[in-house]
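All protein chains of the complex are present and in place, except for one that has been dropped.
Right, chain A next:
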Amino acid sequence: MSSTLIKCLNVAKTVGRVTFKNLLTASQNPLPSLRTTAVGGLLKCGVHTTAPVRNERLMEFFDDPKHWSENEVKVGRAWKPDELRIKSNKELHQLWYILLKERNMLLTMEHECNDKMEIFPNPERIDKVKISMENLETVVRERNKAYHLLETGETGERPQRQVNNAFGLRCTYKSCEHVLPPFMNTKWIKSRNLGYGGRAVHKFLLKYREKLYNAKRKAKNRSRNEVMMILRRNPNFDLELLKRKYADVDIDKLRKTDKTRGHFVPKVDA
């Protein structure tokens, strides 16, 4: 096996991490030399004062002094995933730290405003930064997944599987890494609640499945009634289109029913 494949397999073993072959050092701190700012036109700049009590680097935790005691701060929107997909890995890495610092700054300002019982201008800025960071992470995870699948045939994500929990409902179980193998780790294995049984659980499942079935039945009836009304009001409707849109409805059977017949004399080809 080549050395690159071994490296990839080692990478694949470390599940759940976001890593790239090209990025060598951890948490590179880029200066915001990029024009890609956190939100819209909000540029971060340090405050230059001669007072010895203001640390420039600590002032990065605060907003531009012009925005202090403002009631409104104009700001752009969040980053969309499509916009982030265009960017290179290095740029995304730099953007992540810009967003991180921006989030810290906004949280600091919010805390201080709440302390002093003043208005915190535009609290949606925090949500925008959060959404941008989530989108960035999805884009990075996509790339990571694709890379792992190409090189190793597995996604580099944390392994998960579908299990039944104690209620008898299906849920995703995310695996953990352990020092001891399962046959030695019986105490931990017993502490999990996978698998179900008992009279109460079965009664619950009966009622729950009845609920689900009722919802399904009503949805089916609803779509059937919609099709019947469409056919009644539009006798020459495109049947192929209807069949595509309402795949679960038997349209040929419905055409023979009385409810799809409109109040008119049908056209007969002589």
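For this structure, a couple of remarks:
Here is the rule we go by: a residue touches a chain if its C-beta (ideal position, glycine included) is under 8 Å from a C-beta of that chain, and two chains touch if they have at least 3 such contacts; residues count from 1.
The rule is simple: contacts and distances are computed from a predicted model.
Between the names "Large ribosomal subunit protein uL23m", "Vacuolar protein sorting-associated protein 51 homolog", "Phospholysine phosphohistidine inorganic pyrophosphate phosphatase" or "NADPH oxidase 1", the one given in UniProt for the chain missing from this structure view is "Large ribosomal subunit protein uL23m". Between the chain not shown and the residues A:K116, A:R170 or A:K187, the one that touches is A:K116. In the complete complex, the hidden chain is touched by one of A:R85, A:K174 or A:R233, namely A:K174. Although one chain is not drawn, its touching partners on chain A can still be listed: residues 10, 13-20, 23, 25-27, 29, 52-55, 57-62, 68-70, 93, 96-97, 100-101, 103-104, 107-109, 111-113, 115-116, 118, 136-137, 140, 158, 174, 176-179.
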